[in-house]
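Removed from the display is one protein chain of the complex; every other protein chain stays in position.
Residue numbering begins at 1 within each chain, and the chains themselves are lettered A, B and C in the order written.
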Amino acid sequence: MKIHEYQAKEIFKRYGIPVQAGEVANSPEEGKNIAEKIGKPVMVKAQVLVGGRGKAGGIKYAKNPDEAYQYAKEILGMEIKGIKVKKVLVTEAADISSEAYIGVIVDRKTKKPVVIVSQAGGIDIEEVAKTTPEKIFKLEVDPLLGLQSFQARDLGSKIYSDFKIAAKAADVIKKLYFAFTENDCSLAEINPFITTPKGEVWALDAKINLDDSGLARHPEIESMRDKDAEDPSEMKAREGGLSFVKLNGNIGCIVNGAGLAMATMDLVKHFGEEPANFLDIGGSSSPEKVLNAMKIILKEPNVKAILFNIFGGITRCDDVANGIVQAVKQLKPPVPIAVRLTGTNEDKAKKILEKVNLTATSSMVDVVKKAIELSKG
Amino acid sequence: MKIHEYQAKEIFKRYGIPVQAGEVANSPEEGKNIAEKIGKPVMVKAQVLVGGRGKAGGIKYAKNPDEAYQYAKEILGMEIKGIKVKKVLVTEAADISSEAYIGVIVDRKTKKPVVIVSQAGGIDIEEVAKTTPEKIFKLEVDPLLGLQSFQARDLGSKIYSDFKIAAKAADVIKKLYFAFTENDCSLAEINPFITTPKGEVWALDAKINLDDSGLARHPEIESMRDKDAEDPSEMKAREGGLSFVKLNGNIGCIVNGAGLAMATMDLVKHFGEEPANFLDIGGSSSPEKVLNAMKIILKEPNVKAILFNIFGGITRCDDVANGIVQAVKQLKPPVPIAVRLTGTNEDKAKKILEKVNLTATSSMVDVVKKAIELSKG
Amino acid sequence: MSILVDKNTKVVVQGITGRDGSFHAKQMKSYGTNVVAGVTPGKGGESVDGIPVFNSVKEAVEKKGANTSVIYVPAKFAVDAIYEAADARVKLIVCISEGIPAIDMLKVYNYLKTTETRLVGPNSPGVITPEVAKVGIMPGQIHKKGEIGVVSRSGTLTYEVVYHLTLNGLGQSTCIGIGGDQIIGTNFIDCLFLFEKDPQTKAVVLIGEIGGTDEEEAALYVKKNMKKPVVAFVAGRTAPPGKRMGHAGAIISGGSGTAEEKIEAFEKAKIKVAPTPAEVAALIKEELVLIQQNKPNT
Partner (left out) sequence: MSILVDKNTKVVVQGITGRDGSFHAKQMKSYGTNVVAGVTPGKGGESVDGIPVFNSVKEAVEKKGANTSVIYVPAKFAVDAIYEAADARVKLIVCISEGIPAIDMLKVYNYLKTTETRLVGPNSPGVITPEVAKVGIMPGQIHKKGEIGVVSRSGTLTYEVVYHLTLNGLGQSTCIGIGGDQIIGTNFIDCLFLFEKDPQTKAVVLIGEIGGTDEEEAALYVKKNMKKPVVAFVAGRTAPPGKRMGHAGAIISGGSGTAEEKIEAFEKAKIKVAPTPAEVAALIKEELVLIQQNKPNT
């Protein structure tokens, strides 16, 4: 799960990471009020869960509350990468001497938490890693022991030659590491981490991605979920225990298992069409889940045919077949359905499908070809 | 540092360990009020930092508030092992089905936290360990990983055959382990840990010893220190950075280093006298510390001679000599002083001592003999 | 021979009285797996389909000689179950449970490195040595004893591939689902190493998917260290960047972890990549023919 900058900053503040005064505004008026309260020039920053806000004009410097009003109005209207901006963060503007990068990730390669720092902050860190890898410093942390102060100091010294600043950075690195581990983050990032001419340091931006598997033990973070920012179908799917990603093609896919679902999408493409979605009904296979999946897919206007690809294992084919029958009867789908069923209780399932005049195949290739054919009317 | 049962129970409560309702009373009236509030039969328990309260009559069962008043009055007057009882804990009385022991210690042998459980609770666990070691179960915990649930379950199952009770005990064991590690305990103990006929479990007694080296990071626990319960001289010494233990002999010893201090005491005994105290002035050797040490020792009426045994290393002999001179001038000690100085700046020190007509020896044996001789007038 | 699981495998099922645990305990047993015990704390003394249930893994090991654990407990108890199995010194833990937080798995992984215990998973469909023992949730009947090793990050996609292998007369030595999560106990390379040493295995199928760089590392490993042929399949060519496809591992992040990169890495290592799951079997056949032709004594 992703959360907004202002939410990540709330978490940072709890750990003592220096974050400038600021509040989130839902309207230009609110933006103006916050700027007045701050009483200094402010930044007005679009709160959207995608990158590239700055380039899209979603971050503005406002000298006074009236400008803050003006920019909040502009930004609250705009779309960034197709996503409408509904909130802005109004926060004290900083006098920037230098911009660095500080981040912590779960590293699947080393199987350790890895702290990453770079002097080259403020820009896309993956770009820096590609073009000037010598500017990136990584530290693998022993997850049983945790990050030690000397390690944080070493990292701080990699990005600042002035030891006083390096020590301040080290302190932030330690706090960021705690915030990362204690909140089940998959990423916790400060970019840019800035210094001012006065020698202050600030987390100017804040990014936290949460490990979905850890969310259950952080209800306070789960409650930060921005339901506005999520695709309504994807949200509905998630709430119904389905894994769903919307795409742009016209073959609606319902599959059990993530790998098989991706392979099914790939096969659709392989035979010249585009999938309308990724959808994994998962291991347990109640008819309700199938009904739910159908409902979600039928909401997409571009879907021209529905493709079921079920390899029965834990998932029992008859359960899926029952779900299809229920869905056909209840939803009266306006598009044709192609079904592949194999594995556990396959024969039983094929009989069930006869009730709604569907003939299931056992072959994945066949069902994909058939769905494409059906989609063309 | 030791804390009282009622204080340990406050800590236990924070960790969700089941502790019965109760409050501490400083007077019989307060005891009665608490018993009234509880509204059930209560236990009146002397709060003293020594064991053997029960046998000394310091724990009584009171059926009603009037009895609570009566027993509180009795107990608040008594002395247990020479210590006057100044507080009683008035707490709900329990209906006991079984008594077990649960404890966590820092184990110097295995260099791990060790959890100890036994079915044989309610009595001296060291006695159980000696006479029926098969009734004691110990688990070494990996301090980097911490106690795991399965380990707590295994321990619970060792002391209860009913798995439901074992699971409750396991839960308490986990909580006790957290309380132990998070508060820098050297010992955290529930004895007895009881079950009731209804299947409840309670920490009937609570004992926590703190690692003095960890106290600095737990100011809330440091503030629990019972200054009343401490010997005033020992407290004064501690506050002045000296390590002091009062004994009953008449040779007052001032030594640098704990090992040498003990060896000095032993040598006093070896030559037929008894030391009045253990006193280690520690490594850094300001004249003030020496002055302080003299003040503390001179308070003890049984002291007949003062023995200085200083082996200069980090401790500089001249610093100690200056302290002795100051002390002699300021305090005009009514008892004779024997001094041994050797090591760093020994010659300088010996000259300094001439100012107050003291002749220092270089030999530990000599100074002990001399002090004993002087003590006999 | 085979790898990880063989005729000496004695399984203890952790979470045997749960919905999934009891179902699959029966399934494994009826497949012929030597399921010697189950564990559910507090249910010691019961039995499931004739399998005795104990309160702890240690008891199962001491009383029934279990050497392999398979874990079906809910995610929030799974980490404790892994530590318990490792503490009881089973040689192999197969963790089916999904949804274990990555932060916990980092600790588990680094802790297990200090022990003799191997972990497969979590979020794994299991390990099967066809016609010998099944330790997991895969449908047993699609498998057939043979000479092809299969290693995969996926569940049902593996079944799809295995199904075609079997249809084409290509039996399997061992099939391993290493699990779909980011942090897993056993990776592709570990399995490739074992397959290379296993005399029964003649060729290996590696089924990858988007996310991470495990496939790239496996490709390099094959190039450097393996004599046996490997055929690959990679799922997720059509997956969009930044979107998690089903489980924690399947995500293209920061433009890396794409199917294209992985396929390119395989091709660079001279590993044939099947365009569809069904075509894996044909490529394996080609490789087997090549082995046959290159044999000195034919």
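Everything below uses one rule, namely that a contact is a pair of C-beta atoms (placed from the backbone, for glycine too) under 8 Å apart; a residue touches a chain by one contact, two chains touch by 3 or more.
All values reported here derive from a predicted model rather than from experimental measurement.
The missing chain, though absent from the view, touches A, B when the full complex is examined. Of the listed residues B:233, B:322 or B:344, the one in contact with the hidden chain in the full complex is B:344. Here the missing chain is touched by one residue of B:270, B:329 or B:351, and it is B:270.
Checked against the full complex, the candidates B:59, B:235 or B:262 give a single residue touching the omitted chain, namely B:262. Taking the complete complex into account, B:213 is the one of B:131, B:161 or B:213 that touches the chain left out. Although one chain is hidden here, its contacts on chain A can still be listed: residues 145, 148-151, 153-154, 157, 163-164, 167.
Contact residues of chain B toward the unshown chain are 106, 108-109, 111-113, 126, 142-144, 181, 184, 186, 211-214, 216-217, 243, 245, 247, 255-263, 265-270, 274-275, 278, 280, 283, 311-315, 342-344, 363-365.
Definition applied: only the chains that are shown with their structure count from here on.
Averaging Cα coordinates per chain places chain B and chain C 56 Å apart.
Taking each chain's centre as the average of its CA atoms, chain A and chain C sit 28 Å apart. For chain A, residues touching at least two other chains, in rising order: 144.
Across the assembly, chain C contributes residues 107, 111 that each touch 2 or more other chains.
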